[in-house]
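Structure record follows, encoded as structure tokens.
What you see is part of a larger complex, with each chain still in position.
As written, the chains take the letters A and B, and residue 1 is the first residue of each chain.
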Amino acid sequence: MKFALSVLFFGVFMVAAHSIQAAEPTVSEATSECLECHTIVHPGIVESWQKSRHAKITPKQGMSVEGLARKVSSKTVPDVLQDTVVGCAECHALRPDAHADTFDHNGHDIHVVVSPNDCAVCHSTEAGQYEKNIMSHAYTNLNANPLFGKLEARIPGRAKLTDGKIAFEPPGDATRAESCYYCHGTKLKVAGSEVRDTELAGEMEFPIIEGWPNQGVGRVNLDGSRGSCSACHTRHTFAIEMARKPHTCKECHVGPDVPAFKVYSASKHGNIFSAMNKSWDFNAVPWTIGQDFTAPTCATCHVSLLVNTDGDVISERTHQMNNRLPWRIFGLVYATPHPLSPDTTIIRNKDGQPLPASLDGEFASEYLIDEKEMNKRRQAMQAACLNCHGSSWVNGQWKRFENTIRETNSDILTATIMMKDIWEKGLADFTINPFDEAIEKKWTDVWQLYANTTRFASAMGGGGDYGVYAGGRYQLTQALLEINEWRTVREKLNGASK
Amino acid sequence: MKFALSVLFFGVFMVAAHSIQAAEPTVSEATSECLECHTIVHPGIVESWQKSRHAKITPKQGMSVEGLARKVSSKTVPDVLQDTVVGCAECHALRPDAHADTFDHNGHDIHVVVSPNDCAVCHSTEAGQYEKNIMSHAYTNLNANPLFGKLEARIPGRAKLTDGKIAFEPPGDATRAESCYYCHGTKLKVAGSEVRDTELAGEMEFPIIEGWPNQGVGRVNLDGSRGSCSACHTRHTFAIEMARKPHTCKECHVGPDVPAFKVYSASKHGNIFSAMNKSWDFNAVPWTIGQDFTAPTCATCHVSLLVNTDGDVISERTHQMNNRLPWRIFGLVYATPHPLSPDTTIIRNKDGQPLPASLDGEFASEYLIDEKEMNKRRQAMQAACLNCHGSSWVNGQWKRFENTIRETNSDILTATIMMKDIWEKGLADFTINPFDEAIEKKWTDVWQLYANTTRFASAMGGGGDYGVYAGGRYQLTQALLEINEWRTVREKLNGASK
């Protein structure tokens, strides 16, 4: 059995080789202490972390990588962190003075909620980009916009039937946290502390955190920072593979208001992904078009650092995510050029409303990017397309997309003209809340569901059914007809009942 | 080419080793006879079976496994079955006297439909648990509930237009079998026999079985037992891998009335599954949290035997499936604590209706589990959560879930109060059928579609769009507005036309 022995020897040899390559991961003393208990009480977390790159590589090793493959973007990392892998304590005991939820836990200053500012210690470039991402302001942009507050009251709000009428009160915190703010992010707040009986250490004191748990993209953290890196880089493996796959984006981009995942998965690109991705390399950095993958995922077009087979950079990595996007196709009420600032609460249309366009469709241009910037972003997006498609293909597709933006905006104007008539005739009330009557909801259907779905279908290369029967133009034009029919019948009925 | 020879030798050696390990699978004489023909006429079935554990292991081998890894739960298995693998004859010729469809087939007493009582010969614990599963009563609970019969008439029933009105007659058997009873299960009945010309043996006689084919979870079988193990353990591989993946549950839990799969696949857990499951071990028994998988599937939370990395049992295996569920969030009309008995036809609310709550929302508590049992089930569920989440996370999530149950129940009450007014004013008729008019269907939308979707989104950790725009609160509150508008307009119209 000489051969069998060889196999055995070869196995041992490979383990050894692997160990050398990974350079004996060193876990800090503090993290070792954490692991002592948490391996027992939270084995799932510990197992996930052990599968992570964080558990295998020290920041110093990460910083020794030169060029495009480098993942630690910070030029300097505190010495104390450099020589151990990134474990429990390295994140949850980082910057203790900055976090309102820091508490004494077995002699360590621990905080529950790790924030982008913690991650920024090693990943400063990405954290800086993310601050410019409109998603980082998703809590405030919704919560501090009085008009959106009225919409929020109508949707997850508390419906009260009084004197034969339904009125809406704002939703409570628990409801908010699992409806709009599940994706937008909650505002966290320490509301005291409590003593809990623990399995291994008896009674221990922990902070009470309002708004917790939450991993929304615009979460307002206990150090004042915004966002949650684990929204996309799922705890505690933080695998780039997962962030690059479209299911991560699906968590918040699947409903009829923003059906990116559904459209993608029915597109040619999504088909190629579904059928072939098992042989792709989702961990390569940089990500080589054609070699590592043969069709884009969400991350490819919106986030990732892409190179061609010659190693030339096609797209720079971005966590701002809209710097390849000239248009904001999610209509409020109309599709517009992207806002200049991620803080959209400052926007006022010509009528003083906090919207990027007036209700008659005029853009609030001073708050939006200009044509030059739009062109720059279009080119940044198209740079990736052109690796697999000729210019006439890409230009033809883009013309259709901009045609669809114009046409859906035109349909929204038609709906809004009818609504203005309805409001002016007193058939519905605009002032108290323009969203809280049945006919007003039909109007929001037009711009928030059907126009958005139609545009997403267009943006991703055609989209087939999603542009027509699956919540697209079929439903859009029907809603126009129904609004008009309602208007006619109501006028008639009001006349008849006088 | 010494090396090449080694490879060849190694290959032979491995085949031999494999054979020794699997101990020369012995196929019974009866099954060999089956295979002679059926390998030719039904090669797909035979190939599937050959991939199964049943084709490789004898019951005796299965019974020799000690501890948590044991799959044969019966303490005794008839001697005649112990030493051959589980093939065609072992199941389809088992307990011939018990099955009404037993017929002579080439000298063997064969029955077409294998039932849970057949499976129970080796898997008695699971079969016993399943009898307590409300799913095993899914046929009777629907078919023998007179109120649900009225709902069934309205949905798949036969619509007849007479004198300008649409009335509904109960659906025929063919329609029933592929609408409600596709999932609930049909009632099988032998209706005689027929002679068919067969490819290999000329004319042969077979039983005619009404309600066949069907694999619904509450199928009433020809031995009087209830359910179909192959609903989840798909024939003829019966792979635990398949039962543990969420696509099995999707077969019946995907529509807006019970959108578990859709919500799951948009949840953080579903994202992790979609992106990473290719490296999970779906065959390990017991199933180790963190090691074999890094996020739960449906089976993880509701069925599987789970252990932590120390091998401690976190969750006992259950085929009752609701013993980790305090609440029944599928509203009839309201979400309530789970019924005490799997037979829900015995339930009467305070008004004598066969529903777990009255139409004004009062629970029929004597038929439902009490708070003590609810707490026990909550803890059984949370035991799994706590392996990857801290207490404050789990408790915070649970509070939101119970808030959502209260709030959706409150919205259903609002809808029902308006409907009562509508019924009392004679704008619609309650007595003949409370489900068969357009406005009544809007009311069923509220509790059967939108409230359910909102609760499923909450139950699975937030659910993003499914709690808001994708059939959740956005549609729920709109339905309230539309019911109220209908009520107002109809009263006006009735007044005007007098």
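The rule we apply is simple: contacts are C-beta pairs under 8 Å (C-beta built on N, C-alpha and C of every residue); 3 or more make two chains touch, one makes a residue touch a chain.
Model, not experiment: these values are computed from the prediction.
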Of the identical subunits, 2 are placed here; the whole assembly in this file totals 3
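The criterion applied here is as follows: only the chains that are shown with their structure count from here on.
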Round to the nearest whole Å and give the separation of the Cα centres of chain A and chain B. 33
Quick one: in the complex, what on chain A touches chain B? 3-4, 39-48, 51, 112, 154-161, 164-166, 168, 172, 174-175, 177-180, 182-183, 196, 206, 208-209, 212-213, 215, 234, 237, 239, 241-242, 245, 247-248, 250-252, 254-258, 261, 278, 436-438, 441, 448-449, 493, 496-497
Quick check on the complex: what are the chain B residues that touch chain A? 6, 9-10, 265-268, 270-272, 274-276, 278, 289-291, 294, 308-310, 386-393, 396-397, 399-400, 403-404, 407, 410-411, 414, 417-418, 457-458, 462-470, 472-474, 477-478, 480-482, 484-485, 487-489, 492-493, 495-496
